[in-house]
Structure formats: structure tokens, C-alpha cells
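Working notes, beginning with the structure itself.
A single protein chain has been removed from this complex, and every other one stays in its place.
Which chain is which? They are A, B and C, in the order written, and residues in each are numbered from 1.
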Amino acid sequence: MMLEVRGLTKSYGEETAVDGLSFSAERGEFVTLLGPSGCGKTTVLKTVAGIRTPDEGRVLLRGDDVTGAKPEERQVGVVFQSSSLFPRMTVRQNVEYAVKPHIDDADERRKRVDEVLDLVEMSDKSTASPGSLSGGEARRVELARALSYEPDVALLDEPLTGLDRALRNELKNEIRRVHDETGVTTVLVTHDQEEAISVSDTVVVMNDGEKEQEGTPREVYRQPRTRFVAEFVGESTRFDGVVDRSGDVTTDEGAKVRVNGRGEGGEGDEASVYVRPENVALVRDVDVYDNIFSGEVVELTEMGSHAEAVVSTEAGDILSEVRGFSDVREGQKVVVGFDDSDAVVVADAADGEP
Amino acid sequence: MMLEVRGLTKSYGEETAVDGLSFSAERGEFVTLLGPSGCGKTTVLKTVAGIRTPDEGRVLLRGDDVTGAKPEERQVGVVFQSSSLFPRMTVRQNVEYAVKPHIDDADERRKRVDEVLDLVEMSDKSTASPGSLSGGEARRVELARALSYEPDVALLDEPLTGLDRALRNELKNEIRRVHDETGVTTVLVTHDQEEAISVSDTVVVMNDGEKEQEGTPREVYRQPRTRFVAEFVGESTRFDGVVDRSGDVTTDEGAKVRVNGRGEGGEGDEASVYVRPENVALVRDVDVYDNIFSGEVVELTEMGSHAEAVVSTEAGDILSEVRGFSDVREGQKVVVGFDDSDAVVVADAADGEP
Amino acid sequence: MRRRETVVFGGIGAVLFLYVVYPFAAFFIGTRGAGSDVGSGFREAVVNSLVTAPVATAIATVFGVPLAYFLSRAEFRGKVVVEALVVLPLVLPPVVGGAMLLMGFGRLTTVGSIAVSMGVPLTDSLVGVVLAQTFVASPFVVVTSRAGFSSVDEDLEHASRTMGHGPIATFWNVSLPSARTAVGAGVVLTFARAIGEFGATMMVAYNPRTMPTLIWVDFIARGVDGVVAPALVLIGVSLTVIVAVQRLERIPRLRR
Partner (left out) sequence: MRRRETVVFGGIGAVLFLYVVYPFAAFFIGTRGAGSDVGSGFREAVVNSLVTAPVATAIATVFGVPLAYFLSRAEFRGKVVVEALVVLPLVLPPVVGGAMLLMGFGRLTTVGSIAVSMGVPLTDSLVGVVLAQTFVASPFVVVTSRAGFSSVDEDLEHASRTMGHGPIATFWNVSLPSARTAVGAGVVLTFARAIGEFGATMMVAYNPRTMPTLIWVDFIARGVDGVVAPALVLIGVSLTVIVAVQRLERIPRLRR
């Protein structure tokens, strides 16, 4: 295991930032800590880097306990949330300064600097001052600098925040490409679920300093185990009700939602069923779907690549994604359907909530 | 017309921020200025508010030329990019201060404050100090404050920037709901195309201080008239080539892309064809699509609600959106297809680029 | 900070800290018991200082705060020269300032002789003390308030304007309250500088005595032991001022 974090706890005064968090990253793995602002994810990153000292818990790098070690005694590369390029040094000097403690030979050092600037396609800006770089360019150089001394772990703190959407997409792909080429173990911190899901091998969803769920992007998106995860990671329609003998859920409004195998709940448990809008189809008549509700389109929002329709039914408002050329209009009577295998149950027994 | 901006030009020193921009908003319309950071959109907003004086051009409110008027002589409500709640006043005092110059009667004033705090669901926080509010709550209060004196136009400068994705979504719907309930003419500024498309009646795409295109969200997304718009608003695959006699485009690699009626180009024009990933299907054999290319999946990115596949073909890399349960894998040989009616041509004659 | 940094930076810094603290401690130890020996003219000097310093502070504040706001918001040619001249008394040795004031307001100058003929001598009078104190101390309130106004987000003022409030109302309701801790710190520092003013006051108004000039006169006459009473009063004022400035500057820090 390249990185292990065990039972990490850290308070600032009365406020608990991180509460007993554990996770790990294998060599070459890309792990993302995903959670809302203030959930403690940056504190985790800074503790791994040795910038914060935990109240409790251990940090292990390559199996060695480094909990008490200073930052300079660890092999970590960090990209901080706000640009931390040294303003009085050029791009090249920034990277050179990072490599210096690790490579004694000047020629070899120069070669390494050339390599990493090449890697992020910033060779032609090597004499530029950080102030003259665009947001995306500065990020690239910071990434190169953090990887230049071949750290055990690269720690990236919201590297895409504050950039335009188009640039964010480009840089996200860049980060993944650089990870794949260098094979460096990477921990990224973000509040953006789309970013987390599209870039990571493993996603750790955090809330209020605790781990809510850990899994592959697909697991976290399709098999949320808590209400928080279901609601924070992507959009869904939520039905509240009680699990019946067959494992299906009868909602508080009396509607029955059929469920097939995703999530868990014992008979009589209070539970919520979640279904993603892209799994809810608008149909004209009763169809092959296991769950069918008729209602009326009360809101239709154009999203560019698709539209989102809110359909008011006897089971409540249901969100459906409408694709392709469609003549759906607000006020129209429609029938919505979704498969029982696309419905996820989160029961209170599993959630721990009342 | 509630708001008209005509030929607005503004330079800071040598740098031209806005260059001859014109647009207008009818009573009750929701117009969004969309463009990358630094494209001049905030300058436009501040000029409409009277905070900046234009070098050239006119600003009209309700048909009156207010170009030279001070901010306090116009009827505009502004939500600024960074929170501008008065830190020494409570939530209620903030709104009261805004209403004061407009309503003399104290009882009526109190009633109005109650109404707008109700409108944004912040009544229970009326005695809170701005420093104790969350980012989303502060935005709500600022919105209430800007609307409290029933301005001719509400100007919103990136009101969702810096918020978590889930909160951003919620607040975006809130802004649209409040707009629909009050009917106030609104101009929003953003760099987020998804936000622009899902909230507006009309989108004005800006680049380098100039207007690139103006239209409904659907027009801007489906009928981009310039390369900038096609590439900034949503993802696409781009084919570069020359328009042939039939109006189709032969790419530089020799592949032919069939086009049907969207965009324009004369025979022999250099042109680019854009096709959105959601219109590109992965198919196993030749199918009903007008454009068919065979190739290999070189990259597959899980996005949660769908996946994105990059398919390397003889016409270059083509981006395709993969939906539902799919057994597509990297390295797999596939055929991609799209309809000619989903391909948009941007010819150099229309673009003005060499 | 971890142990090693603390030792290095704290250790080197402690040298200067101890150098500043040692005379302070030595003074209190050395003057125990001597404190009751009050020289002649002590009472009058206290009254003079407590009259002139507040007046000088008030004048500096009334004109200095608008000047600070103006400098923080307006852009004009030669602004850098205006700023330099406003700050000048801060770096100018007070005795030089005193000489300048004598050249401008002395009994033989046009302004000075007119004032004398009106019965308001501008030198060797309480008015002269106020002139000296205002000249030397006013940059404190200007510089500190200016920094305070500069750190107020201009969009707060723009917001107030779009709501229908004019520039003066916006200044009173938004700008000044937002910068009030900085303005307060500036006023307090100006008062401290005014009440402790010595060099310029000596030149412009050797009489009537203020506390600092009394200390000098007593020192000449009776040595260090003779200055204990006025020195203790001024030390008390200084400590109060420091506590006030720390309180004022703490408030925004805690809120961030």
C-alpha cells in the first residue's frame, strides 16, 4: 500500500474537522476525496502532507509511519487550492527549486526539469514569470513542480476550482493523462461530483469529517449506501416509504415502487428509494417498465445536450431526462416509467438516521 | 424594450474590454451574457448599472437614455460577484437600507422587507449578521436586496461561482423561480454554459469584448454560428475540411461528412463540421445513420449518468456519449454513426477567420 | 511553528525584544519610591497636554479622514506627489518640522504677525502647541484610515449607490462603518503621537509646558529622578493606546 490513513481525527478549537477517517491508496491508484466545502477534505490532504498534525490517527507512506514527520521528511508533491508558484522565480526556477533537494547533479537536474515541463506541455513558457501565466498554465506548472521529484504521493487540492468550464474539462483530462503516464499515486480533493467520477479509480465520499462511502465511481453513483451520497452525487428522484415483504417500498402517499436488488432494507424499515433522471423514461402508454406513474409535466428545463422534465404524479414529483428531438411541453399529460433494477433503496437501518 | 445596450465600447488603458456590444432585454426577459473570464461581461454589467462610464455607446432603460446617469439615478438591482452584504448590518437592515430611498412610509417599508425575505425563504434569518450566513444564504439575501425596490432590471454577476455543484443547482432553480414570480427583467453574467442554457430565455455569447451569437439556449447550443460558440458551448467533435458541391464537407484526411441544412457554406469554402457527442451512437454494423466511421475505442470515461468514448477513426478522433448498461471497453473495434441533420457547418466565410 | 523554527527565529528576535523590555523594567524598578516627588508646573503641564492633544487629534481627524477617503478612491495626475507630501511629517525629524513651522507661523512672518495683532500668538502659546502636534501627528490618521478605506470592497459602495443612495450617504452608512476599526486605530495613534510630541513643540512653543517639554526641563534641573511623575502619566497613556489599537485591530481578525 503506498498511502494509508488510519482513524484520522483533527479539531480546530471546538470544531471537529475530520472524525476518524480511514482510507488508502495502492501504488498508482487515483483516489478522490469528494465532499461539500467544509467537510474536512483539505485538512486530510494537509495532514498527509505533514502541514497539519492530527489529534489522533496515523499516516503511513510505503508502510512507514510518518505521522510525526515534517513535510520535508516525506515524499509528497502538493498542488494547493490557490496558486502557490513562487512569485519571484520563473517557471523553470520554480521547478528547479523543487528538484534541488532530491538531485545533486546539475545536469541531471536540468534534464528532469525539461522532462516534467515537457510532460505538461509548458516547455515554451519556462522563462515566464508566474504572474504572466493564465490560470490553466499556472496549474500545469504546479502539477509539473509537484511531480518533478517523483513523490510517493501527489496531493491535489481542488486544482480545477475557479477555472472556466471548458478549461476545467481540458485540465481534468490532462491530470488523468499525466497520472497515467507517470504512474504516480494521486489523491485529489474536490466538491464536484462530475469531476470525481470522471477522473478517479476510487472515490471516497466525505461529509462532516466522516467517510460516507468508498468505492469505484460507478459504485458510488449507482449504489449509494447513504442518503447523503445519493443526494450529493448526481441528481435523483427520492421516494420515502416503508419496505414491504417483497422488498419493494410503499411510499407515504401509498404508491408502490418496485425495487430489484440494489440497496438493502428489511420488511418494515423506513427507507428512501432513489432513481436517476436518465433512467426515467417518458412513455405514452403502459410499457415494459416495472414502475409506471402517470402525471403531468410541470417544469421543463433545456440543458443543451438534453432537457429535464419534472413530472407531477401520485407518487410525488419525478425528475426525468428527455433526450433527442422531443415534443414534450409543460402541462402535457405523460406517463413515466423506470426499471426496478434502476431503483436504489437506502433504508434507515443502513443509514443510521431516525 | 426594458433595457437596450447599443454599441458599447470600453477600454482600460490599452486593453479593450468591450468592443461595440449591442443587446437588449424585453420586459420580464431573462438574458444571460455567456463567455470566458476576461471577455468583458462584467464590464457590460457595471456599465448598465452606472458604475463604469462607457467610452462609446448608449444604455437605455425603459427607452430613456441613461448613459450619463449616476447609479442612484437608475432603477437597477445588482448582485455582485463577491458577496457585497454590508457587514455591519443584519440581514434585515441590509434590505431595509436598500428599500429606504424608494419607500417613505415606515410600515410599507417593513412590509416590503418581509415580502422579499419571504420570497427567498430567508425570513427566519432576518436578525443574522452577514458573516454568519452560508454562501448560499448570503446569495439569497443579496438577491432579495437587489429586488426589494422593484428595479427595472436585475443584474446578476456570476451569482453561482464558488458554490458547490449541488448548491449551485439549487440556487439556479431558485433564481429562475424568483424571476418567474416577480417578472423582473434580468441580466445574468456567467462563464458556465450549462448554467446559461438552463436558466435563460436568451443567451448572448461573448468573446474578447464582442458578441459572437445571440439566441435562445436551444439555438446557441444546436446552431452555433462561429467556431468559438461551437467549442465554448458544450463538447463536440470537430472535422476540418472543404465544402463540396452537395454542401457536404470533405475532411483534410479525405473522409466525407454528410451535412443536412444546419449551418452554411458555399462550395470550396474551408469549413468545420461539429457534432455533439450525444448525437454520435456506437453501433455494431452499418446502420440507418447518414455518417458512418469505423474505428477503435481509445479512451472511455465514466461520467456517472453516462460514459464518454473517444473513437479513433480515419476521420480523426470522434467523441461519443455511451448511455445505459454497456459493455464497451477500451481497445474495442466499433462503428460510430450520426445523422446528417445533427452535423453543424461553420464555414470560414461566416466565421471571418482565415 | 515547530520547535526548531521557534528556537531560531524566536531566539534571534528575543534579543530585540529584551532590549526594548529591559529599559522599561529598569525604569519601574529604579523609580520605586521616587514616584511621589512631583516637580513644580506638573499640574499645569498635564492640563495643557490634555487640552492640546485632543484638539490636535480632532483637527487631524476631521480633515484627515476625508483626505484619506479621497486618496483611496480618486485617481488624478500628481497623486503620488500629494501622497508623498501628506506622509512627509511622518519621516521628517520633528525638530525640522518645528523649524518649518517657525518659518511659516513665527512672529515675524506675515501669518504670525497678523495672528499676534489679533491677540492669538501662534508660537509660545497653546495654539502653537496644537499647530506642532497637528503637523507631526496628522499623517497617522491619514495613512491608517487610507489603508482601511482601501481594504473596503468598492462593490459595497457600488451596491449602496445602485440602491439609490448618494455618495455622501454611502460614505456615512457604508464606507466609514466598514473602515471604522482602521479609522479608530488611526485616531488613537494620532492622539499618542500628539500627546508625546517633543521636538517640534520645543521649537514652536517652549512655553507653555506640555508633559514632554516638562520632562526635559525637569531632567535638566533635577536629573532622571525628577521626571518620574510626568513619565508615568505618559507611560499610562501609551499603554492605554496600545491596548486600544490591539482591540480595534483584533475585531476584524476574529470575524474572518
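A few remarks follow.
One rule holds for everything that comes next: a contact is a pair of C-beta atoms (placed from the backbone, for glycine too) under 8 Å apart; a residue touches a chain by one contact, two chains touch by 3 or more.
Remember, predicted model here, so these are calculated numbers, not experimental data.
Within the entire complex, contacts from the absent chain reach the displayed chains A, C. Per the touch definition above, the residue from A:V18, A:V76 or A:L163 contacting the chain not shown is A:V76. Touch with the chain omitted from the figure is made, among C:A45, C:V127 or C:V142, by C:V142. Of the listed residues B:K70, B:K111, B:R177 or B:K333, the one in contact with the hidden chain in the full complex is B:K70. Residues touching the missing chain, restricted to chain A, are 46, 49-51, 70-72, 74, 76-78, 80-82, 84, 86-88, 97-98, 100-102, 131, 145, 149 (touch as defined at the top). Residues touching the missing chain, restricted to chain C, are 1-2, 4-6, 8-10, 12-17, 19-27, 29-31, 59-60, 62-64, 66-71, 73-75, 80, 82-89, 91-97, 99-106, 109, 134-135, 138, 142, 166-168, 171, 189, 192-193, 195-199, 202-203, 211-212, 215-216, 219, 224, 227, 231, 234-235, 238-239, 241-243, 245-246 (touch as defined at the top).
We take it that only the chains that are shown with their structure count from here on.
Distance from chain B peaks, on a Cα-centroid basis, for C.
With centres taken as mean Cα positions, chain C sits 53 Å from chain B.
Shared contact sites, meaning residues of chain C that touch two or more other chains, are absent. For chain A, residues touching at least two other chains: there are none.
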